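Of the protein chains in this complex, one is absent; all others appear in place.
Just so it is clear, A, B and C label the chains in written order, and each chain counts residues from 1 on its own.
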């Protein structure tokens, strides 16, 4: 069935609500309106206000209230309307959501999902386009996942809702409306596994969320340059799937990490650090990053200069010291 | 003059208050009490309630109010009582403090300092020992500095208060009471420069804040193993001083980054990533990290197992593939 | 104890009834002078025209997004008029008409929503803070800035605008408390337009009125009919004076209604009835003031025509501004991140420059 990522998420919520009556969906405008991105479209109408409802406008409130609901046996799926608007909930997320299981030595678990539409590329004004993954991935106790495809949107959201651990679920806004063939029976990899989206032998492109499509496009374009590019979609940012990534980089000997977030102290640094540690002697060149600039997210008319694109990624691949390598037979 | 880091910070605040009447100090308990760590001891008595005062108990309030005060021409120096208690201010810090200059294209600047006692090693109960630097260093528009010595505490705090940019000033709690010779005339490196605290030729230890002392101790202990260790104290976490660090690592060919924060997605990852990129062909081994464990900060009686110590750093140095290196003459 | 004096009037203050006749729930406030009311009328006409024009241009793709002020003109114009030149305004994304009333140029007002830059005017020169999207955060800035002015002995006041939904945010609470504790000269002006995007006030708060929050901070508070420009101006004038006189902050809630959808991107039919909107259209603040001024012989037909004509000229300047495509310099991305670009930003700037030249 052909569907958009937004619809796939909607389907995942519906199926979860159907399967488990402890699941509740709430947040700002998720009820009657169906969310500003329509991810919860029609759910209140079909499942009742009891299962999907609007809350007052307060993100710390939403998350803190959800913590209490989870303590009381529910499995809340809450929405933060935009990335930067999750920041008011930062204390609840880091000090409670991430730690409640640990603080109570397992007596209380916190099966909740915090859905956050994130990143840019949609012409949003300031504070509507932050890539905030690094703040969450550095916080032990949270799982952080992000789908790059509509199928993963469905699969990962189902997994996230079933997870006994709290999950920060980052939805790449710019992919909400991309259509794709999706099957609503789960068949994919486990939630904490990366997948190789395209096989190649020269270089590994490591991407996630909004950049998966860009990475795949780059891989196509790279053929013209004679590079056979492998694309790994991380899916789970925390925990990190070392096995899949390392196996790929050991094979290709070169890697580039791509993300929208500012580079400095970004998630890509972690990927570089661990891949380098684990593949040092197989690497022909340092693992490089293509990231957002180290500036506040720009106004819509300039955002294209902020974001990694095919050209920048190709330019970076070109810097992987190809000349230093013994020429591979056939290349 | 021999003084503790807490006293050096106190002296810096006093000198700044003396030199510039736009400087104001405020926060929870910083007035009459002098702060829970006594960093502001006696300042209200000596400078008046007008210059150093208590606020209501609300961190977002303190930071947001300070933003307004700075817009109105003051230079606020605010205190967050402990690391994890700065999280309620996260939105104000990321969405306003970091961005106000940018949002107004320089019409408004935001010369303010957010002092945060951070990290552990003092037997504090939960939420009192977070190493939160990675959250701030990933946020463009903020400067982030942390002193490893009492002299730097004085110098860096003076610099931070004079900076036209907002500075997150991280004070390593466990060093507050260490005594040292300090001169209250500034003579040190610029605020955004790292310094080599100890010269050595075999390996570069990169540390900051609470771990500088541990790194220096390790360097001493490493002599027994025959390693001549260079110690770089970063001082400024953002921006990063590539020149100083790179020069050191190019010389030694090996590097280890040390910090207390959880390793995953920690600040050390950025250091590894950029050092590796810039020194790839000089590196004999991957740059390794010694960090806190990827768990919530433990209860006091277990915290020693969380924190990097001399032994762990030595063990990590030992893993730097010494056997693979051509033996250096004289070693 | 005089705490009860902090409570708002039991019903919203009102000078003019919906049909333009006099109402007499004045709550003890004096009536603004006729000349000010006429000025308010002129600016409401201008603001309404601006709003209609911006909405139209949004449909043509000239703006990234536009949150309309339709129905809230009395509030926004009164907020601007209540301020002196040295006073500060802290607006949200919704308050474009307040900025117009404050005298900002169309291009300055619409830069943010057009997507050219985060703020189109100089806050220091205009004494208008950047329009704020992270809800309620600006109320703290207003309190801090008001306190800063108070410390310097300036007798200036800050007015912070905020919506009903945003009052649920923690920052609003902290701002009221800081303002009250420091007795900062700030007026918090809540435009309760009954919706936060799709969420009606009933789901936002169980309070009879948001103005009842004041007493919990030891702060004077008031509620007013937000579609009665005379009443809003009367109440805000008094609140600003109270703050300016060093008597502390004031919380004012105006009961009004958001006539249009949240923004052009929103579809309000999904969550509210056409009848409700129609009912509120009847309560049009502009019509009401016009009738009142005519009843009182304060406004001549010739003036009405002149104001309308001026508004047309203004609308033309809005169109001209938005039809011109300003040059934006990609390299400006690196300006104003820090006072001086860091070495890292210099490198990134050089890379972008090379890319642009390639």
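Everything below uses one rule, namely that a residue touches a chain if its C-beta (ideal position, glycine included) is under 8 Å from a C-beta of that chain, and two chains touch if they have at least 3 such contacts.
Nothing here was measured: the structure is a model prediction, and the numbers come from that model.
J.: Write out, one label after another, the shown chains that touch the chain missing from the document.
T.: A, B, C
J.: Among B:16, B:39, B:52 or B:84, exactly one should touch the missing chain; which is it?
T.: For the chain that is not drawn, the touching residue is B:84.
J.: Specify the residue from the set A:87, A:227 or A:240 that touches the hidden chain.
T.: A:240
J.: For the chain left off this view, which of C:29, C:217, C:257 or C:271 is in contact with it?
T.: Hidden-chain contact among the options goes to C:217.
J.: Of the listed residues C:69, C:131, C:150 or C:177, which contacts the missing chain in the full complex?
T.: The one listed residue touching the chain not shown is C:177.
J.: Across the whole complex, list the residues on chain B that are touched by the chain not included here.
T.: Given the touch definition above, chain B has residues 28-29, 31-34, 36, 54-61, 84-85, 87-88, 123-128, 264, 293-296, 298-302, 305-306, 311-312 touching the missing chain.
J.: Under the stated touch rule, tell me which residues of chain A contact the chain that is not displayed.
T.: So the residues of chain A touching the missing chain come out as 50, 55-56, 58, 60-61, 63-74, 88, 91-92, 95-96, 99, 101-109, 140-141, 143, 163-165, 192, 239-240, 242-243.
J.: Since one chain isn't shown, list which residues of chain C touch it in the complete complex.
T.: Against the left-out chain, chain C lists 1, 3, 10, 168-174, 177, 180-181, 183, 203-208, 210, 212-219, 248.
In this section, only the chains that are shown with their structure count from here on.
J.: Suppose every chain is reduced to the average of its Cα atoms; which one is closest to the average of all protein Cα atoms?
T.: Nearest to the common C-alpha centre lies chain A.
J.: Using each chain's Cα centroid, which is most distant from the centroid of chain A?
T.: C
J.: Go ahead and note the Å separation of the Cα centroids belonging to chain A and chain B.
T.: Centre-to-centre distance between chain A and chain B: 30 Å.
J.: Which chain A residues reach two or more other chains?
T.: Each of 60, 84, 87-88, 126-127, 264, 294-296 in chain A touches at least two other chains.
J.: Pull out every residue in chain C that's touching 2 or more other chains.
T.: 117-118, 134, 170-171, 332, 337, 344
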